[in-house]
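A short worksheet on the structure shown next.
Apart from one protein chain that is not included, each protein chain of the complex appears where it belongs.
Coming up: chain A.
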Amino acid sequence: MRNRRKRPIIRTHKKLTDMLADKKHDDPSSLRSKTISMETSKRQETAEKVVGELSPILHVMVDRVKTLLGDPMDLIVREFEFELEQKVTATLLFLEEMNDPQILNEFILSPLMSLSSHKQSSPVSVDHALHYIKQNALALGRVLDVETEDELVEALLAGFSVLLVEGNTKGLKLGTTGGKVRGIEEPSSEVVIRGPKDSFTESIKTNISLIRRRVRSKDIRIEKFKIGEVTHTDVAIVYLGNIANPLLIKEIKERIEEVKTDGLLESGQLEEFIQDETVTVFPQFLNTERPDVVIGNLLEGRVGIIINGTPFVLIAPAQFIQFFQSSEDYYMRYDISTFLRLLRFSVFIISLIAPSIYIALTTFHQAMIPTTLLFGIAAQREGVPFPAIAEALVMEITFEILREAGIRMPRAVGVAVSIVGALVLGQAAVQAGLVSPAMVIVVGITAVASFAIPSFAVATSARLLRFPLMLISSVFGFYGLTLALIVIIAHLSSLRSFGYPYLSPFAPIQTQDLKDSLFRFPITKLFKRPEKLSKKNQTRTQPYSVKKKREEETTR
């Protein structure tokens, strides 16, 4: 609808502005000269005027904006007149696709142009026209004054329309933001079977509204920042004022404010700026496109960071164990949730070390393989000319290539890739004697396992660490593998996300928090928020009164 209506209107806009412009040239009314004299007198008074001040002469101002923006094709300059005491010329400026034409027509242009028909109780002078319009004629919620050129341009770029009235050194910016944004859809990267099906979009406003709608608390705090010298990206942090630790909030704000860069397009970029440790393969922020995940974390005392232009919201501080939790864990029964969490964690371990174990076993510790299986593997490997590590590297790298190809390829070609991958590289490689069938199985398990990790970020860490682990276990067997794992554990326990130990609640052990870590206790037993995150407001659940008696028996 909107689409169809827009075009003819614009055309008339342009014609009208042309006509008006013509008129204006041979219409140097007394009004203008008056304002000019005012202007000059002002000039004299303040000696040096601020350069960015708005000019009261309309066409000067419009030209100024045009030059500032480089006269873009989507800048619409709509001139019109309305009557107060006398005829007043006004201009409405906006960037075409960023505004809602319906609002512009119905709530700005039409009330203004029909002003003359209103009965005015007291005559309004031209100087007060702006104030009068603001009070009486604009049926809009967001109407703000604009006083400098910078503000004006910024407002235009942010999707406001700006109303300038001849003879006024102020303008009005009008909240007519519109234009097409993607609707709320199902999350694409975090699919659940049971649970809310909405996900964040690229628009920060929509995202905030999604959170607000679910948390009707007066304690929810949303603070805005602007990052990017060029992009001016809106960034907002969301937290619950009565739960989150004020020191954490202060730290996050400081880190965000320190970011000085030209542009911010995705939360991943901000993540790299404000993370604690750069030299690590592990993600230090949780990212999610699900509003319920963000709220769950807010309730635990964490902070959400929303960036305009991306549906991925960051959550800080993040703990390692969170990457193995899914929002669904809280919606399903605790027994299956616990099972799934344990499964996901073991899947992570498998995807991390399965090839290394195979290499270590076949290279160094053949004795650990049951004899019959050992014969089988030995027979398979008989025709293979490469050591296990070469075999494994070839297969793993092939797999990584296939995976990357599968993501970037157009869908139609994707099928071909999988056929080539499965048949040519899998079966043919075995038949050609390049790799042993057991190796293909190991790589297969690793691949499937890495897809079963709910968080893509942590799956990537496993993917990267797999290769050094394979190398070291090919040289030192289980000894090297053990030491490498110790190094990984030590590295993980040295990590901190905004000062909070990454491996908590395991190291340092927080007994209370262990209830909701690798296991999920029944929700009636989860009384406390994470210990270190929410020092002042710990209790989250009161003992369920129906079972109160039993609770008391078990806890005391």
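Observations on the model:
Keep in mind that, in the parts below, contacts are C-beta pairs under 8 Å (C-beta built on N, C-alpha and C of every residue); 3 or more make two chains touch, one makes a residue touch a chain; residues count from 1.
We take it that contacts and distances are computed from a predicted model.
Per its UniProt record, the hidden chain corresponds to "GerAB/ArcD/ProY family transporter" from the list "Germination protein YpeB", "PadR family transcriptional regulator", "GerAB/ArcD/ProY family transporter" or "Peptidase C60 sortase A and B". Checked against the full complex, the candidates A:Gln86, A:Ser114, A:Ser209 or A:Ser494 give a single residue touching the omitted chain, namely A:Ser494. Considering the full assembly, A:Tyr479 is the residue among A:Phe375, A:Tyr479 or A:Tyr544 that touches the omitted chain. Contacts to the hidden chain, counted on chain A, fall at residues 364-365, 367-368, 370-371, 476-480, 482-483, 486-487, 489-491, 493-494, 501, 503, 506-509.
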